[in-house]
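All protein chains of the complex are present and in place, except for one that has been dropped.
Entry: chain A
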Amino acid sequence: MEKLGLDPGVVARARALAAEAGAPVVELARSHTTVSVERAVLRLAGVRGADSDGIPWVNRLVDAVRADVGLGHGVSVPVFAAMAREGIDDVTVLAQKAAAGAVTFGVPAKKAELVAARRAATRAANAGLKVVDRRRVERERLIKRFGDAPRRPWIYLIVATGDIYEDIPQAQAAARAGADVIAVIRSTGQSLLDYVPEGATREGFAGTYATQENFRLMRAALDETSKELGRYVRLTNYASGLCMPEMAAMAGMERLDMMLNDSMYGILFRDINPIRTFVDQRFSRQVHARAGIIINTGEDNYLTTADAVEAAHTVTVSQLMNEFFAHEAGLEDWQLGLGHAFEINPEVPESFRLELAHALLARELFPDAPLKWMPPTKHMTGDVFRGNLLDGFFNLVGALTGQGILLVGMMTEAVVTPWLSDRDIALQNVRYVLNGAGNLHEDFVPAPGGFIQRRAHEVLGEAVELLERIVADSMLTAIADGTFGIMKRPADRGKGLDGVARHDGDYFNPVTNALEGLR
């Protein structure tokens, strides 16, 4: 239901500008590859495991190919041509030989060998994608069998012990206490690792390493709990940082249900090179689209560095960009957990009405997206009593504006990683608000021309102005100049730039071909 009286012409203009601003970025993503995209292809094609130093075989293999022929052809043809030449039928074995320096890579000169290598690569990649497809069907079946989350918003809780075997009972307890979605926070620093650690891990800092084995263990445990509770509990991790494409592939193969995946977060907050990020992001979103995974974008982060009132329109702009990039990569509206947050300074007069206006604007701009509503963090002070009240108002905005995914705020934010009792009190807060006011959105209609409507129009207007400037300057320039979240990130700097390569004329990627062929 239309509550803000937004001008459809202005909304359409905003979307058109986002598409115009995004088009050159998509072109950039279509004409480049990265080490992580190529490693993701090899993971789907069946490379598993790591060497004795814990460096994954996909890294060793991509590095070996790159040293011989560069990345511009893609690794698939050199790898599968070498398999045929060496008479090896297991691609992990090839990786091991290559790491020992026993294989040289090249692009076959003979047409027949080239075609055969492409065909073999396609076959292997399709086998990986078939696993992803099976997982998707499995999810749909389990949701039907166990039942889905009983209501919207889905209640999203975090675990972050650093030890997967400690995370599991905590996640199961959180699910029993009412969580519909469990997110396992990653160890700080993983986003800047240019490889994915292997196996079950028991030590991380402020989070647990994302590994394929950890994904598998947690998903299996939550399947147990889903069965016990009679509702499917979703699992979330991160497709972000330098290994975004590989995370997406692993998530698809292990039936994760949601992944944090923002178009600009890595650039702005982790100083990852912009081109690296956009190339990795497009590939990872194509995989998410295929896997039926819901992405969560990270607009909440802008508001933790910039002022939440002054920068409200940058959130809208980023949501529009994230939507454009997501649609372009094949994601549907139901898969877009666009982010926003309750981060206005509570001392600001009318702060609650401003929050309502911003949240409702997001709701009405993206009516079919399951918006991700993030709790206050910046103005949580250690006064846990006030924090609990603030979280209650956050929950109320969530209920009033029909948010899709509600990350449960902790009154001990900025104090400790949540205690058992903190989580219990936070869930009690959510339950009280949803039970008492969950349907209040039916009655809540802001006064025509009133404060909330005017504020929403103002933010949308500012977003359109900013988009016009971005189109005029180009997206990469806007990022370089610090338009988003204050950080300045030029396109020729940042981490991971050396892992980017422009496509050669014969670039071949069987996964991208399959994912784009489907559409």
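As a convention for this text, a contact is a pair of C-beta atoms (placed from the backbone, for glycine too) under 8 Å apart; a residue touches a chain by one contact, two chains touch by 3 or more; residues count from 1.
Note that in this section contacts and distances are computed from a predicted model.
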| item | value |
| --- | --- |
| Omitted chain (choose from "Stage V sporulation protein R", "Carbohydrate ABC transporter substrate-binding protein, CUT1 family", "Cytochrome bo(3) ubiquinol oxidase subunit 4" or "L-beta-lysine 5,6-aminomutase beta subunit") - UniProt protein name | "L-beta-lysine 5,6-aminomutase beta subunit" |
| Absent-chain contact - pick from A:270, A:313 or A:327 | A:270 |
| Contact residue for the chain not shown (choose from A:78, A:108, A:162 or A:402) | A:162 |
| Residue of A:54, A:147, A:367 or A:382 touching the missing chain in the full complex | A:382 |
| Contacts of chain A with the absent chain, listed as residue ranges | 162, 173, 176-177, 187-189, 191-192, 205-206, 269-271, 304-307, 378, 382, 414, 419-421, 424-425, 486-487 |
